[in-house]
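The complex is shown incomplete by one protein chain, all other protein chains being positioned as in the whole.
Note that the chains are named A, B and C in the order they appear, and that numbering of residues resets to 1 at the start of each chain.
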Amino acid sequence: MAGFIIEILQIALVIGLAPIFAGWVKMLKCWSQGRSSPSILQPYRNLLKLFSKDIILAENASWIFRFTPYLVFGTGVLVSAIIPLLSTDLPLALTADVIVLVSLFAIARFFTALAGMDIGTAFGGMGSSREMMIASISEPAMLMAIFTVSLSCGSTSLSRIVEVIYSPASVIKPSLAFAFIAFVLITLAETGRVPVDNPATHLELTMVHEAMILEYSGRHLALIEWAGMMKLFLFISLGVALFAPVGIAVSTNPAGIPLAFVYLSLKLGFSGIVIVLIETGLAKMRLFRLTEFLGAAFLMATLGMLSFFMLE
Amino acid sequence: MQNSAVLLILLGTPLFAAAVLAFVGDRRFAPEVNIAGSAATFAAGLGLAFEVYKQGSMLAGGNFFFVDAFNVYLAVLTSFVSMTTAIFSRPYMRREREHGRVGHWGMRFYHAMFQLFIFAMLLCLLTNNIGVLWIAMELATLSTVLLVSLYRTPTAIEAAWKYFILCGVGIAQALFGTVLLYFAAERVLGEGGQALLWTNLSLVSDKLEPTILSLAFVFLMVGYGTKVGLVPLHNWLPDAHSEGPTPISAVLSGLLLNIALYALVRCKVLVDGATHSHHAGDIMMGFGILSILVASFSLLRQKDIKRMFSYSSIEHMGIATFAFGLGGPVATFGALLHMLVHSLAKSAIFFTVGHASQMHRTQEMDRIKGLFKGNPLVGWGFMFGAMAIVGMPPFGVFTSEFLILTATMKSAPLMTPFLLLGLGVAFAAIFRKVQTMVAGDVPEYQTPVKAAHVPVMLHMAIVLAIGIYLPDFLNNWFHTAVELIK
Amino acid sequence: MIQLTLTPLNLASFAIILLLAQTAIASILRKNERLMVPVCFALSSAASFAATAAGVWTVGLGSSSSAVMALGLPGLPFHLRLDPLSGYFLGLIGLLSFFVSIYSIGYVKGFIGHRPIARLCIFYGLFIAGMFMVVLADDALFFLISWETMAAASYFLVMFEDERVENRRAAFLYIVVAHVGAVAILLAFGVMAGLATGFDNFSGFTFDAMRQADFPPEWATVAFLLAFFGFGAKAGIVPMHVWLPEAHPVAPSNVSALMSGVMLKTAVYGILRVTFDLIKIIPWWWGALVLALGIISALMGILYAMMEKDLKRLLAYSSVENIGIIMIGVGMAMVFKSFGQGIFAALALIAALYHAVNHAMFKGLLFMGAGAVLHATHERNMEEMGGLIHKMPWTAALFLIGCVSISALPPFNGFVSEWLTFQAFLLSPALPSPLMKLLMPLGAALLALTAALAAACFVKAFGVTFLGNWRGRHRTQVQETCWPIRIAMGMAATSCLLLGILPTVFIDWMDVIAEQLTGGKLATSAGAVGWMWLTPIAPERASYSGLVVFSGILAVYAIVYIILHVNPGKIRRGHVWDCGFEKLTNRMQYNAISFSMPIRRIFGFLFNIKEEVRLVPQQAHSAFPQKLIYSLRIRDRFWNWIYKPVADASFWLSRRVGRLQQGRINTYLIYSFVTIILLLLFVR
Partner (left out) sequence: MNIQTITQINSFLAAFVLLTAFGMLAQKKINSLIHLFTWQGLFLSINTAIVGYVAGRHHLYISSVLTLALKVILLPYILHLLIARLKIRKDVETIVNIPATMLIGIALVIFSYHLTAPVRELSTFITRSTLAIALATVMIGLLMMITRKHAVTQIIGFLAMENGLFFAATSATYGMPLVVELGVALDVLIAAFIFGMFFFQIHTTFDSLDVDQMARLKEES
C-alpha cells in the first residue's frame, strides 16, 4: 500500500515540479548570459495563461492533431510512475523496463511528428522530418548506453539497476563512465537543448521541435509545453537514477522518502547547472553536423559496452 | 499365340493405315482415317501392355519380338501420343491446306509418312534383334526427313538436309557399333541370327569381350546419341524440329528422341554387363551434362517459338541421359518417369504452339501476344505446359527431376551445381518468353483458329495426375524396368 | 487414413478441400462474377477460419498427429503432420487469410467490369491452399509440391494485371528467384534424404526418416546452407530480396497482404523446420550467419523503405526489414541452442515466432489499408496523396494502428516481439564464445537503429498519405471504403492490440513449440508475476505490461480531458502560419522525398542515388529561373551487385554457346568426327 502512495506522490512530484525545474534552468541560463531572469515560477504562469486561452485550430487539422497533446502528456505521466525517483518500491515499475521507457518517449514523438504533418504546412513537415532523423540516431545510442548499464547490472528493470548500482558491493566501472558521457549527449538531443535544437528560437529554418508544434495554441500548447518540461525533468532523473542513485530509497521503509527527496532536489539542481554550462559553452549545430554529435554519443556507448566485456 | 496376334495388330495397323492413306491422304475423311488408325494402334498397345502386365515379359514371333516392362510402356506412350497428335493434326493440317502451305501430294505424303513413322518407332521398340532395331531407327529417320521439308521453304529444305545427313552419318556409326557388338556376341553365342537377339545377349553379357564392347559403345553412343540430340551431336535437332509441320515436331520431340534413348539404354545394359565398369555411364553423364548446359544457355537467345522448345527437348534428353548414366534405382526410376512426362508435356506444348503460331501466322515469339485473352484454352494450355516442362510442381516433370536431382546429390554431388545452373537458366529462359506470349492484350493481327483442345488437356491432365499420384501399375512397371536396366 | 472425426488434422484437411472447392466453383461461376466474388471469398474465409482453429487447437494440445495420403509416388505417398510448430504457422496463415478473405469480398468487387476476375479467385484459393499444405507436409516431395504450388499460384496473382509491363517483369523475376530457391531446397532435402536412408528406396524422403538420422557435420552444413539459401530467397533476406519490392506491390492488394504477411512466413517455417526439427544439431556459426543476415536485412530493408515514395513498395521493403527481425530471433535461438542454453534459445525463438505473427497482422493490415487507398484514389504514389484522413476516417485510423504497431511502439504488438528480441540480445554474456558475446549487443544497437528508422518511415507513410492536404494535381473523388474492407481491417487492428496487451496469454499458449524445438520452457517464468506482466526470464531481470501501458495512457488521457473540459475554451478554425507569404499551395507541403531527405543524406552511401536538379531559365532574366525540375532515382545497389552480373554473364555465355550452332553442315560433321575420336581415345 505504501508503494502506491509513493507512486502517486512521485507522479504528482513530476507533474508539479517539472515547471520549477524548467524555470530553474531558464534562470541559470539568464544569469550565465548576464541577463536578468524571470521568476522561477514563470513556467507556471505561462501554462496557466495558455490553459485559459481559446484554441485556434488549423483549418486542416484532424483528430490526430487534437489527440496528440493528451497522448504526449499521458506518456509523460506514465513514465514518471516508473522511474525510481524517490524509491525503488514502485508497484508500477514492473510495467516497464528501460527499453519500454525509451519506447514510451518514442510513441510521444511519433504522434508529435504526425501532428506536425497534419496541418499541411512545410514547417510542420520539416520539423517532423528532422525530429525523426535525430531520433533515429539518438534512440539507438540511448539504448546502447542503457544496454551497457543493464549488462553490467544483469537487468533492464530500472528498480533493479538502481538497487545493483546502489549496493555497497558495486564499484565505479569504466563502462558506466562511457555510458554516462553518451547519456549526457543524448539527453541534450532528446530534450531539444542547444547544440541540437534551441528551445527558445522561433526562427523557422533552425527549429526542430518547435516547428512541429508551431500551430498549437491554448490548452493543447499548454499540455505539450508541460509534457516537454516533464520530459526534461524525467531524463535528468533517469540519468540520475542510472548513474548516481545515491539517496533513492531501496527499502520499503517510507522513512527514506524525505531524504530521497532532498537528494533528488540537490541532484536536479546540480544537473541544471551542468546543462546550462553546456548550453552556454556550445553553439547550435547545423543539422547535418548532428550526425557527428550523435555518432559520438553512439561511439561512447559502444565503447562502454566493449569495455564491459573486455575489462569487467 | 494370342500375344503374337496383338503384336501383329499393333505393328500392322500403322503399316496398313500408311498404305491406305498414301492413296486417300487428301480426302476429306483422311484425318479421321488417320485418327482411327492411331486409335486402333493405341488400343492394341494397351492390349499388349495388359498382357505384359499380367504375364511379365515375353517373347513372340519366333524370338523376333521381345516385350518387357521397359519397352511396352514406351510402346503405349508412343501409340498414345501418336493418337493425340493425329487428333491435333486434323484441324491443324486442314488449316495449313486451306492456306495453301501444303498441296494435294503433300497431304497424302504427310498422312502416309506419319503412319509409317509410327510403325518404325513401334518396330524399334518391340524388336528383339539389335540389327532390326537399327534398321527401324533408320526407317524412322527416313520417313520423317521429307516431312520436315514438307513446306518446301529454303529453311525447311536446309533443315531436312541437315537432319538427313547428320542423322545418316550418326546412324551409320551406330551400325558400326552394332557390327562390333555382333562380332563380340558371335564368339559367345555362335554364328547366325541368335547372336543379335537382345534376350540372348543380355543373358551372356558378362561373357562378352569388354574391350570390343567399349569400342562398340563409342560408336553406338555417337550413333544413337545423334538421334537423341545430345550435344555436340545435336545440331540438326533445333532445325528439324522447328521447320517441319507442328504435328511432326510434336512426335519428333515427344517420341523419336525417347526411342533413340531407349536404344542407347538397351546397348548400355549390355556394355555395363561386359565391362563391369562405369565407363559407359560416365560417358552418358558427360553427354547429359553438356547437353543440359548448352541447351539451356541456347534457350536464352531464341526468337523462334518451336526452336526454343526444340532446345528444351535437348535439355530434357540430357537430363534423362544423365540420369541413366548415373544409374542406381532412384535415378533410373526418375529417368524413365522423365521420358514419359517429358514426352507428354512436350507434345502438348507443341500442340498449343502450333495453334498459337497459326493464330499469329508466325513462329516469332516477339509477335505472339495475348494468348490468355485471345484463346484462353490455348493460352492456359501453353502456360501450364511450359510450367510443366520447366519442372514446376505439381506436374510430373517435377517429380522426375526431384528424383534425379536428389539422386545426383547423393552419387555425384559435384555435378549438382552444373545441373542446377542448367535447370535454372532453362527455367528463366523459357518463362521469360512464355509470359510475354500469354499475357497482355490481343494484337490486331491475331486471328482465331479452331483449336484441338482435347489432346492438350488430355496430356496435361495425365502429366498433372502423374505428378500427384503415380498409379500402382505404372510404378510396378517402372520398378520392373529399373530392375532390367540396373 | 483419415477418419471422419473432428481432429485438428482433419479440420486442416477440410480447409484445404474447401479451398480446392473454391477454385472449382470459381471456374464454374466465371460468367457470373457478381455471384462468384462473395461465394468464393466466403468459402476461403471459412476455410481459413477452419485452418486457424486447427492450428490453435494443435498448439493448445501440444501433441502432433500425422496421416498418410494415398497420393504421391507409391514408395513415397504424401505425408501430413500437424505438430505445434506447423500448427502455429497454420494458425498464423489462416488468421490473416481469414481477414484478407473478408477484405477481398469488398476489394475484388472493384475489379468487376474492368477485367475477368475468375483467375484471381482461382489462384487465390490455390495460393492459400498451397500455404496450408506447406506447413502440413511431412515429406520432401509433398513439401516441394506445395511449396511450388504456392509460388506458382502467387506468380499468377502477381501477373493478374498482365497488360502492364512492370507486372510481367516483376512476376518473372519473382518466379525465377522462387524456383531457383526451390531447387536449392530440393537439393538440401536430397542431401538429408540420402544420408538418412540412402537411395535404394524412397523412405528417406520423409521428414520422419530425416529426424531420426544423424548427419555428419559437413553434410549437415551443406544441407543447411542450401536450405537457408532457398528459404532465404523466398523470405527476401538481403541480398536475395530484390524480387520482393517488385512483386509484392504490383499484385492486387489483398494478395500483397497475403504475400507479405504470410507467404514470407512459410520460409521462416521452412528454416525452423529444417534446422531445429530435421537437422537438430546446430553449430553456433549457422546461427551467427542467420543473425548477421537478419541484421543486415532489417537495416537495409527499412532504409530502402524509407526512401520509397510508392506506398506499396514501401510496405514491401518494410517486409524485408521485418523478416530480418524474425531472422535475428531465429539466429539467436540457434546460437543459444548450439551452446545448450535451452531457456535462452526458447526466449529468442518465441521472440521470432511472436514477431512472425505480429508482422502478419500489421503488415496485412497495412497492405489492406494501402489497397483501400489505392482503391479510392487509383494512386500508389504517395506524392499525389494527402489529407485522406478527412475522407477516409476509418481507413486512416486503422492504418494508423498498423503504423504504430509496425514502428514497435507500445502498447501494440510490434513492440512486444522487439522487446523480447532485445531481451534475448542482452543475454549474450551467457555465451561461452567471446566473439558472439561481443557482437550480439552490437546487433542489438543495429536493431534499435532499425526500430527508430521504422518509426520515421511510418511517420512518413502515414503522414504523407493521410495527413496534410491533398498533394495531387487532380482532385479525384475519394470515398470511404465499403464495410467488408473496414471489418477485415478492424479485425486485424484488434488482433494487433490484443497481441500487444496480452502477451503472457499468448506466450503461455505457444510455449510448447519452444519446448519441443529448443528444450527450454518460458511459460513458468514469463508469467511469474501474473498474466498481466510479461517477465521473460525473471521479474527482476525485465518486465513489461502492455495492458498497464495501454490503460495508463488511456486513463491519463481521460482524466486530463475531463479536467480540461469542465470549462473548455472555444475552438476556432484559422489559417495556418505562412510566414506572411500568402500563396501557400498544397504542393508546398513536405512530401515523401523531402521527408526522407535528412536520412538520405546520412545513409546515402548505401544507395545508388541519381539526383538531378534542372533549371529552366527564363527568357528575359537568366538569374530568375522559370522553374526547377527535380528528379530523384534511387536504385537498389544489390541489383547491380548481384542480379545484373548474373544476368549479364548468362547472356554472355549464351552468345558464346550460340557460336556452336553456326549453320554449316560441315562444321557439324566435324563435331561428330571429333566426338568419335575423343571418345575412342577415352575408352582406350
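Methods note: a residue touches a chain if its C-beta (ideal position, glycine included) is under 8 Å from a C-beta of that chain, and two chains touch if they have at least 3 such contacts.
Quick caveat, the model's predicted, so the values are computed rather than measured.
Partner chains of the missing chain, restricted to those shown and counted over the full complex, are B, C. Residue B:Arg187 is the one among B:Arg187, B:Lys207, B:Arg361 or B:Lys450 that touches the chain not shown. In the complete complex, the residue from B:Ala36, B:Met58 or B:Ala172 that touches the missing chain is B:Ala172.
The hidden chain makes contact, of the residues B:Phe16, B:Phe50 or B:Trp161, with B:Trp161.
Summary of contacts with the chain left out: across B:Ala36, B:Leu146, B:Val204 or B:Leu474, the touching residue is B:Leu146.
By the touch rule set out above, subunit B reaches the unshown chain at residues 129, 131-132, 134-135, 138-139, 142, 145-146, 149, 152-155, 157-162, 164-165, 168-169, 172-173, 175-176, 178-180, 182-183, 186-187, 191-193, 195-196, 209, 211-212, 215, 238-239, 243, 298, 301. Across the interface with the omitted chain, subunit C contributes residues 657-666, 669-670, 672-673, 676-677, 680, 684.
Quick note on the criterion: only the chains that are shown with their structure count from here on.
Across the assembly, the chain pair joined by the most C-beta contact pairs is A-C.
The geometric centre of subunit A is 78 Å away from that of subunit B, both derived from CA atoms. Averaging C-alpha coordinates per chain places the centre of subunit B 43 Å away from that of subunit C. Among the residues of subunit B, none is in touch with two or more other chains. Interface residues of subunit A facing subunit C in the complex, by the touch rule stated above, are 51-60, 62-64, 70-71, 73-75, 77-78, 81, 92, 94-97, 99-100, 103-104, 106-107, 109-110, 113-114, 116-126, 128-130, 132-133, 135-137, 139-140, 143-144, 147, 150-151, 154-157, 160, 204, 214-215, 218-219, 223, 287-288, 291, 298, 301-302, 305-306, 309.
Considering their complex, residues 386-387, 389-390, 396, 400, 404, 407-410, 415, 419, 422-423, 425-426, 429, 434, 437-438, 441-442, 444-446, 448-449, 451-453, 455-456, 459-460, 462-464, 467-469, 529, 533, 535, 539-545, 548-549, 552-554, 556-557, 560-561, 564, 568-579, 584, 586, 588-591, 594-599, 601-602 of subunit C touch subunit A. Those residues of subunit C lying in contact with subunit B across their complex are 70-75, 140-141, 144-149, 151-152, 159, 162-163, 168, 171-172, 175-176, 179-180, 183-184, 186-187, 189-191, 193-194, 198-202, 205, 650-651, 653-658, 660-661, 665, 668-669, 671-672, 674-676, 679-680, 682-683.
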